[in-house]
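The complex appears here without one of its protein chains, the remainder shown in place.
Here is chain A:
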Amino acid sequence: MRSGWSDRIFLGLIYIVLGALALVVVYPFVHVLSVSLSDRGEALRAGFHFYPRVLDLEAYKELLTYPYIWSGYANTLFRMAVGTVLTLLVTVCAAYPLSRPEFPYKRTLVLLLLFTMIFDGGIVPNYLLMRELHLLNTLWVYVLPHAANAFQVLVMISFFRSVPDALVEAARIDGAKDLRILFRIMLPLSIPSLVTIGLWSIVFHINAFADNLLYVSDQSKFVLQQVIRQILIENRLDPFTTATNVVPPAPESVKMAAVIVSAFPVLALYPFLLRYFEKGTMIGSIKG
């Protein structure tokens, strides 16, 4: 081979670059975990942290006595559960008719949804709308607006279209009506895609905080991310630092514990996420 050597050096460089990328992504998580588990002196030490040299759970104890962590978890759980069910419901209801070739005015009806992907009113008009609908400072403001998602509808349409038409025809000959076809044939065959879109929605709801920032000021209705934001970014640790502690944990430890506590649901779901997300994203983006 003429260029064998330069090829090999090139390949070697690729391995080094990719290895470095993996390291840059993984290391922070190791660091965070080990600082969150370290005692005060160790947590405040500058430099790399690969494991906690002096194990100390004070940071977690302190963090978990903060009542808003728990209400935050509950509110996040609410938006995850209710939001995901609602999203799936709306997505299926929009996508099924649009996936049926015989449904009239399909093109126009799809365009009506597509338009919402391109143009949005902006922060202030959205705020005023939530105000007029009396959704400010309610948990509903977290779930209702996100049920309308044109991109997910497009993905769902392409999933439904991939179900062989012969199945639908056969059911129709047997006398099944549209709704029966949807529930008995389409939905059972689309479970993987429902899981995919459901997981998208779950991850969105776990991490969302912008709507909390814009529409909710009642601390008891804050979602987990917003509570974590106050601790991590706004440095609001003081309202709950317990004076009874002889050696209070380092603020860094509490912050890192907050990171772990908030990222925990995603990390626990990670194996499932990977399997369905890769598949779903590809199907969604290539066909949609």
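Observations on the model:
Just so it is clear, contacts are C-beta pairs under 8 Å (C-beta built on N, C-alpha and C of every residue); 3 or more make two chains touch, one makes a residue touch a chain; residues count from 1.
Criterion: contacts and distances are computed from a predicted model.
Protein name for the hidden chain, per its UniProt entry and selected from "Deferrochelatase", "Sugar ABC transporter permease", "Transmembrane protein" or "FecR protein": "Sugar ABC transporter permease".
In the complete assembly, the contact with the undisplayed chain comes from A:Val17, out of A:Val17, A:Leu64 or A:Ala81. From the options A:Leu144, A:Ala171 or A:Leu187, the residue with contact to the unseen chain in the full assembly is A:Leu144. Those residues of chain A that touch the chain absent from the view are 2-3, 6-7, 10-11, 14-15, 17-19, 21-22, 24-26, 28-29, 31-32, 44-48, 90-91, 93-94, 96-98, 100, 102-104, 109, 112-113, 116-129, 132-133, 144-145, 147-148, 150, 153, 177-179, 182, 203, 206-210, 213-214, 225-226, 228-229, 232-233, 252, 255-256, 259, 262-263, 266, 270, 273-274, 277-278, 281-282, 285-286.
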